[in-house]
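For this depiction, one protein chain was excluded, whereas all remaining protein chains were kept in their positions.
Chain IDs A and B follow the sequence of writing; residue 1 opens each chain.
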Amino acid sequence: MMNRVDHAEASSKFIEAKDHADFHDKRLWDLRRKRDSESEALPEWETLRALASQIKEHTLTHLGDYLEEFERNATANGMVVHWARDAAEHNEIVHRILEAHGATILVKSKSMLTDECEMRPFLENRGVEIVETDLGERIQQLDDEPPSHIVVPAVHKLRGDVAEVFGRTLGTDPDNSDVPYLAESQRRHTRPTYLRAHAAMTGANFAIAETGTFVVCTNEGNADLGANLPPLHIASIGIEKLLPRIEHLGVFVRMLSRSALGSPITQITSHFRAPRPGTEMHVVLVDNGRSERLGMEDFWYSLKCIRCGACMNTCPVYRRSGGLSYGATYSGPIGVIIDPTFNLRKYSALPFASTLNGSCTSVCPVKIDIHEQIYKWREVIAQRHQLPMVKKEAMRVAGKVLASPKLYRAAVEAAAAGLEHLPRFLVYNPFNAWGRQREVPAAPAQTFRQWYVANRGGER
Amino acid sequence: MKVALFIPCYVDAFFPEVGIATLHLLERLGCEVDYPLDQTCCGQPMANSGCHDDARGAEALFAQNFAGYDRIVTPSGSCTHHVRDRMTSIEQTPEVQAVRRNVRELVEFLHDDLGVLHYPWASFPHKVGLHIGCSTLRALREAKASEIREPAFNKPARLLSAVKGLELVQPERPDECCGFGGTFSVFEEPVSAKMGRDKVEDHHRAGAQYIVSTDMSCVMHQQGCARRAGLPLRFLHIAQVLNGVSA
Partner (left out) sequence: MTSRELILARVRRNQPAWRDLPTIPSFERSLADPWAAFGSALARMGGSVAVPPDGTALDAFVRFLHAGAKVICSAVPEVVGTRRIADVRHPAELDDVDVGVVRGAFGVAETGSVWLSEREFGVNALGFLAQHLVVLLDPRSIVADLHAAYRDPRFREARYAVLMTGPSATADIEGVLIRGAQGIRSFTVVPAAPA
């Protein structure tokens, strides 16, 4: 789809649903505050951030070697390692593995990478029944809607919405929105699927080169129920997930859940090094634009991302517009800086869905300079002629006026001479947008410059 | 020390009293202040929209107007941040680099350069919500941001603590962005207005009678939101309070 995503339009609708919007904002702000409590409790917090950032930067600048080391060790451990250059190849590889095993029932835990690759429709069209096992992902799957947040996928829904979805699809009581009832319903409904599944898929939070281990961090138990029941486990892993050594997990596991949810660790942190005897374990290492992004001088730091979601939780724009208004697998601040690499035109408005306030950069556990990259993407978008004509024109005119003392004075003094609108050069369609929900500033009798000239002299 | 005053366009047009207070305050503290008459803008609006070619003229004019001064002081954190960290569309001659090094936001200048912590002429017996603009906070590091784990510090608050009778109140989200963000306020108006409304309501609930800020761009937006919401909040720049405004 080539149409530009209109974040402002989508966010307008999001805000109108007041109860939903208020909950969304408060819930994610609460996660941000919980993160703060955790960081306050660790005197070494900023040291850990610096270490995490440096470890990732080192790894990415040596990525070829670490990928080969991981493959060597994982293979020696009995895993089968595949390489997928893009989303299409990823899907084909997964399908081939499933087909070779006659696997038509797949349980899968949360993996943004599989969403990025649009794997589910690909497999479903080829006769594979896929059950999302993460509760948030399952809600979204049943509602035929993408996840809105990478850690809490259904955060934009209220319990009544979940009751309606489950009532429609699982046969629960649509009028019973008691949360324990709904969670228990999903537990009971999904459990038999683990037992009859032919295969399980997971993502991976980290992949350790030194030992050929991959790590999956969850709270619900769904990933491990999947991984430890059927005889086939497939893990989709983005090539940027590599870490050099086991000891580095000390830093990253300490940072991940604290940043994401404000808890010291996820309830279950699993380390897969080799398949259970008699079973198969496959790893699909996926590029899909990552190697290209590695070569972008201004943007390769985005590959440090450990998918914690802290940037989303702190972003005042994300909290008030919801992940779905970004129209992409990755939303919020991290989405804004990586989505343009997938489709510059489609996502050209996203870097402007930001006030450049910098809070995201401050919470990022791996010190990605997110808001600086947002700023740089704006330049790329302007240079590649992807700015809306309205804005492009406004900036051209503004640039001309502000480069000339005479033109500037004429514009400002006209505005200050009693006109109830902003100087024309500031916005193209000033009154309608500014004045919709705000009063316009009153224009004073004199500008500062007029006062200065009148009182201190110096007119030329 | 040769000091020049830079007055951003929106202060020039809409809040000249802030420029006047800034000038008076600097002079009261013994500075001789020039106001280059041909100044316009630092280039931020165009640069922040990615239009660096369109920013070039304003940036060149800024560098030209403010060359040769020891300090360029401005009552705007976002403009200071732009000049110091992002004014790169023009050739980086030694003069340009000097201008970029010498720019100061007003509080930085008072707190760090002049080291003035006492404002005996100032009295403001009211409840105040302090609003530090995001550039001023996170880029200029005028206070500890709530996200970062480090010892607490707050330069604007420290200066305000010298003002007789002034009581700072604490909103629930002390440093969440207010939603101005330059052209964001127009092109992402729904979220911007919601953020502004939330910000002023937070200050109001905390008991603020006044919002005092380092950034009039934020004030312009918050004031607009507060007035539309019918909230009895009044807005001042920190220069006005330190200069002894009564209300």
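By definition in this document, a residue touches a chain if its C-beta (ideal position, glycine included) is under 8 Å from a C-beta of that chain, and two chains touch if they have at least 3 such contacts.
Since we're looking at a predicted model, the values are computed, not measured.
Novice: Of the chains you can see, which ones touch the chain that is left out?
Specialist: Per the touch rule above, the missing chain touches A.
Novice: Using the definition of touch stated at the top, determine which of A:G127, A:P174 or A:P264 touches the missing chain.
Specialist: Reading the full complex, the residue touching the unseen chain is A:P264.
Novice: From the list A:V5, A:A21, A:I130 or A:V162, which touches the chain that is not on show?
Specialist: Of the listed residues, the one touching the omitted chain is A:V162.
Novice: Quick one: say which of A:E220, A:E280, A:D339 or A:D369 touches the chain that got left out.
Specialist: A:E220
Novice: Tell me, which residues in chain A touch the chain that this view leaves out?
Specialist: 23, 27, 30, 44, 47, 50-51, 54-55, 57-58, 60-64, 67-68, 77, 83-85, 89, 133-136, 139, 152-155, 157-159, 162, 179-180, 182-183, 186-187, 190-191, 195, 211, 213, 219-222, 224-225, 228-229, 239, 244, 246-251, 253-254, 261, 263-276, 285, 287, 291-292, 294-295, 297, 300
As a working rule, only the chains that are shown with their structure count from here on.
Novice: Averaging over Cα atoms per chain, report the distance between chain A and chain B in Å.
Specialist: 32
Novice: Would you pull the chain B residues touching chain A in the complex into a rising list?
Specialist: Against chain A, the touching part of chain B is residues 7, 9, 11-17, 19-20, 23, 35, 37-41, 43, 45-46, 48-58, 60-61, 86, 134-135, 138-139, 145-150, 173, 175-177, 179-198, 220-221, 223-225, 227-228.
Novice: Which residues of chain A touch chain B in the complex?
Specialist: Against chain B, the touching part of chain A is residues 7-8, 11-12, 15, 21, 25, 29, 36, 39-40, 42-43, 45-46, 314, 316-317, 320-321, 351-359, 361-363, 375, 377-383, 387, 391-392, 394-396, 398-400, 402-405, 408, 412, 415-416, 423, 426-427, 429-430, 433-434, 436-444, 446-453, 456, 458-460.
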